[in-house]
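The complex appears here without one of its protein chains, the remainder shown in place.
Just so it is clear, A, B and C label the chains in written order, and each chain counts residues from 1 on its own.
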Amino acid sequence: MSHPVTQALGCVLSISPTMQAVVAFLKTWWVELVCGVVIVAAVPLVAGYVVLVERKLMADMQARLGPMRVGPHGLLQPIADAVKLLIKEDIIPRDADAFIFWFAPVISMVAALTSMGAIYFGPAFRVAQDINIGILFVIGVSSLGFLGIILGGWASNSHYSIMGALRSTAQLVSYETAGGLAIISALLLSGSLKIRAIVDAQSDQHVWFLFLAPVAFFTYLVASIAETNRAPFDLPEAESELVAGYMTEYSGFRWALYFLGEYANMIVVASVATTLFLGGWLRPFSNVRWLDIPMGVLPALLIAALGVYCIYRAGKQPVKVQLGFMWVVALCCFGVAVIYLVPWLVAPLRFAIPGLNGAFWFLFKVAVYIYVFMWLRFTLPRYRFDQLMHLGWYILIPLAIVNIFSVGIAMFLSLELGWNRWLAVMLTTAFTLAVSLLLVRLHDKHASAASSTSAVPSDSYAG
Amino acid sequence: MMSPIHYLCLSFALFLIGCIGVVTRRNVIVVLMSIELILNAVNINLVLFSRIFGDVAGQVFALFIIADAAAEAAIGLGIIIAYFRNRETLLADEMDLLKW
Amino acid sequence: MLDSIFFYFFAGVAVLSAGLMVTRRNALHSAVCLVATLLAIAGIFLQLRAEFLFITQIILYVGGIMVLFIFVIMLVRLDAPIHQIRFRLQRFVAVLVILALAFEGVVILLLARKLPGEGLLIQGSAPADKLPPNSEALAKSLFSDYLLPFEIASVLLLVAMVGAVVMAKSRKRTSES
Partner (left out) sequence: MADSIQNDASQQNNTLLGADELVLNMGPQHPSTHGVLRVKLKLDGERVRGTECVIGYLHRGVEKIAENRTYQQFAPYVDRMDYVAAVSNGLGYCEAVEKLLQVEVPIRARVIRTILTELQRIASHLVWLGTHALDIGALTPLFYCFREREEILKIFEKYCGARLTTHAFRIGGLQYESYDGFEKDVERFCKDFERRIQDYVDLLTGNSIWIGRTRNVGVLSAEDCIALGATGPILRASGVKWDLRKAQPYAAYDRYEFEIPIGTNGDTYDRYMVRMEEMRQSRRICLQAIENIPEGAIFGKVGKVIKPAPGEVYHSIEAPKGILGYYIVSDGTTQPYRVRIRPPSFVNLQALDKMIRGHLVADVVAVIGTLDIVLGEVDR
């Protein structure tokens, strides 16, 4: 009665070349696959906690406490939110274009996650390793997220949604241009599109590109805020005007997808800025050799200090659960600190030091960048649509173009004519700033002229 | 790499579909989109031969075609908007005036 | 193996969504299908190791040109399906064109078997990989051998931009009381 068994075996054997191919595939690509799974699995969680941090920061700046109910200090709030969103009814409006409505949030999310694939979170972590077009891939693919926004807004069949979608598209197109032009300055300096080469260039030139192209960095900062639809450029979802913009008709899980896409996008733009302008995973003063050991131990010390602070705060917790939780957090911090310290003590593990420290510095810089986003959000009012377009087209884009020119001149002066690099940079930056002042002056004049005849209709979408 | 015939067949199929779109559709926007499809079919061939002959010229031409497509889309859509504003139609067979 | 899986996947998506693009009545659905086609073609480019073209296709075509299309479709409010009546004559012409083209294609692709000129086999085994993936080579070629065409293309784009702005700009300004 072994007949069926042998048949099955034969089946397996007959597909064995396929199996072998799969095995070979896995053998070659397992690091990438694992890192990819980590991205897909971790980003929602990280995004949830970024939201919590944002709410806590906002509460702190607004003289209140923020989420406090779910878990100690609201630490379980993201999980509660996620569960709530998951079990919420999935409503598709009757007159909506069901398929596109269903599909659009997925596009947003997938675009953001895919673009993360090409980012280096530290020298050891990678998915698409050192592809030829590195940074361009990140930017290009993440810009596909707008498709989800515009299609979702259109498919909802609601006026608020479609206006949000139209605003969003016009804004993304305008500011991606500015952001892309700003990036070109950094690419000029590094001479490569590969992410590793860009960071290595900053290491070789002993300077972060932030200092060689400050104007480009600030242009990119503004453009990236606009690209991620964050305040003061959050017009597509301006809750006081358009209720929730393109997300108005979404609820539950689909809404969560949009939300995750947005926060993942924030991480993406922050990573791009970190890579291009803030030295990627290089620590501060990465070329000063005698700082190797102090700066190398610093991450561990910082994490340990966080743990100590948690213990200090634990005594002040009113509830026992919170006290216990603070201790748990403190112990976690100490655990991570030990992991960071072990390679220093155990010689065979020394190879892990650059990877660990690189990841720390990279994530640290990304966090600082995102903190700036949040800070601006709590401080500034929102732009109006025409003002947004003016800022983009009349100031940022010309400024970015002039800046490319200036960076080129600075490179020519220092590399070909042998000038002092800092002198060249200062001269050209001064030139760019003078141009920007001129632009602002022109813009103001234009604005005052426009406001005197403010009733004249103009096509605000056309920019 | 796969044999070139696969790519040629693919680009041929896309080219045909594009042609069908151009000929049969009335909506001018869809006609424009079909033209974009035809251009893309051409691009596949260019890239393929660039690969086969080991010469980047094919890719350079593909780049030019993409730039051309961008120009064409901008102008085409500009015309469409201008036309729509005047006549409020986007159907090709209703665009029967040379001058208005 | 992996190569052919990718090829068939991308080719299938491209042809399928291209077909959908031509047959959908709703212009916005057509646009979405075209986006899918373009992304699949970008995949084909990647599979052909033309990485720079892959990302150009995504950024320029999907991120630029298709935005324009979708934008215009939304602005002119043709999002509601338009009742489509095709003429008999048009369909006749279409069939004719398709037949002619298909005949030509079959003749060239299946009967010729060889490229004119160098006599490269288009059926049969894969040719050797002569072009490593390299966006720098592309850039060098673009900015040395093809500098003049490049400049001409940029002028073309400029002219197109100006033309589009002029045409899309409203002539008659509604006077506000």
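We adopt the following convention: a contact is a pair of C-beta atoms (placed from the backbone, for glycine too) under 8 Å apart; a residue touches a chain by one contact, two chains touch by 3 or more.
Only a predicted model underlies this, so the values are computations on that prediction, with no experimental measurement involved.
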Option touching the unshown chain, where C:13, C:36, C:75 or C:156 are the choices: C:75
Full-complex contact with the absent chain, from A:64, A:289 or A:320: A:64
Contact residue for the chain not shown (choose from A:70, A:243, A:352 or A:367): A:243
Of A:120, A:137 or A:385, the residue in touch with the unshown chain: A:385
Missing-chain contacts mapped onto chain A: 58, 61-64, 159-160, 163, 167, 231-232, 234-235, 238-243, 377-387, 447, 451-452, 454-455, 457, 459-461
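Everything that follows uses one rule, which is that only the chains that are shown with their structure count from here on.
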Contact pairs, highest-scoring chain pair: B-C
Centre distance in Å when chain B and chain C are each reduced to the mean of their C-alpha atoms: 5
Intercentroid distance (Cα basis), chain C paired with chain A, Å: 31
Gap in Å, rounded to a whole number, between the CA centres of chain B and chain A: 35
Multi-partner residues of chain A (at least 2 other chains): none
Set of chain B residues in contact with two or more other chains: none
Complex contact set, residues of chain A against chain C: 21, 25, 100, 131-133, 136-137, 139-141, 143-144, 146-147, 150-151, 154, 162, 165-166, 169-170, 173, 176, 193, 455-457, 459, 461-462
Residues of chain C touching chain B in the complex: 3-4, 7, 11, 14-15, 18-19, 21-22, 27, 30-31, 34, 37-38, 41, 44-45, 48-50, 52-53, 56-57, 60-61, 64-65, 68-69, 72-73, 75-76, 78, 82, 84-87, 90-91, 93-94, 97-98, 101-102, 105, 109, 118, 120-127, 129-131, 137-138, 141-142, 145-146, 149, 153-154, 156-157, 159-161, 163-168, 170
Complex interface listing, chain B residues touching chain C: 1-10, 12-21, 23-27, 29-30, 32-34, 36-37, 40, 43-44, 47-48, 50-57, 59-60, 62-64, 66-75, 77-82, 84-85, 90-91, 93
